[in-house]
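Below: one structure, written as structure tokens.
With one protein chain removed, the remaining protein chains of the complex are shown where they sit.
On to chain A.
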Amino acid sequence: MVRWQRGLWLFFVPSFGLLAVVLLWPLGYAIYLSFFDYYLGSNVRSFIGLGNYVDLLTEQRLWRSMWTTIVIAFGSVGLEFVVGFALALALYRLNSSARVFSVLLFLPHIVTPVVAALFLKWMLAANWGFVDATLLTFGITPPDWLGDPFWAKISVILADAWIFTPLIMMVLYAGLQGLDESLIEAAQIDGASNWRILRHVIIPALIPAIIFTISVRLMDVFRFFDIIYVLTGGGPGTATETITIYTYQLGFRMLQVGKASALGVITLVIVAALLLTINRLLNSIYRGGDR
């Protein structure tokens, strides 16, 4: 190592210090608290070792909320990807003047999610909401969007898709800008159909962008909270209670800080494992190439 390079590690200190304060310290403290029976109302902490973990892992509610999280996460990311990809392809084929629509399509993503969710809540309100009122005018009785367990899940997925599809659209559209046009032209000369061009030229070229968007959105959607909190509060019953909503209920409604911390740690481990698996899967597809 050159002498002048020896002190460079000092430049690392501020960012590591910041990371330690805002990330590692709270994480360490949450892990510490997870070993205690700690009800915020009593201010008395008693050490119970792995008691909170055993309680949580043996209760049905945790697994139910985990399943709800998975359904909502894959439902919304799947829908966002399909619609976002279709829109990106459409934009790619449109001329430049029509691309002004991309700005309009991006609008839902600019709005703060809580505000967007509040807006949607009033749109979906039974009877006097915009959607219901419109359908009722035409004599169509709509489903109970936020009050029926099935439709509440669908509404949450649609709400997330409405807000985040533009992000996927823009990332994939940016990826399409780097596409080598000559490959498409060569395929067209060889008589390839549009579907074959999409399958064998466009999608393989976009794999890095696809891996990026799906990974980022999955990580994001497993922390899904604000939209559900505003739209359904996790209900009706437990129909839209995701793992983050459950953690919130434990921590801020029941004030069971120890148990909520343990749930946070469990969520971290499960979600990290799940995402690593998905990332590996996508990477292996990428490395496998277009065979």
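Observations
The rule we apply is simple: a contact is a pair of C-beta atoms (placed from the backbone, for glycine too) under 8 Å apart; a residue touches a chain by one contact, two chains touch by 3 or more; residues count from 1.
The rule we apply is simple: contacts and distances are computed from a predicted model.
Taking the options "ATP synthase epsilon chain", "Putative ABC transporter-binding protein", "HEAT repeat domain-containing protein" or "Cytochrome d ubiquinol oxidase subunit II" in turn, only "Putative ABC transporter-binding protein" matches the UniProt protein name of the chain that is not displayed.
Considering the full assembly, A:M254 is the residue among A:L79, A:I211, A:M254 or A:L268 that touches the omitted chain. Taking the complete complex into account, residues 37, 39-42, 60, 125-128, 132, 144-149, 232-233, 235-239, 249, 252-255 of chain A touch the chain not shown.
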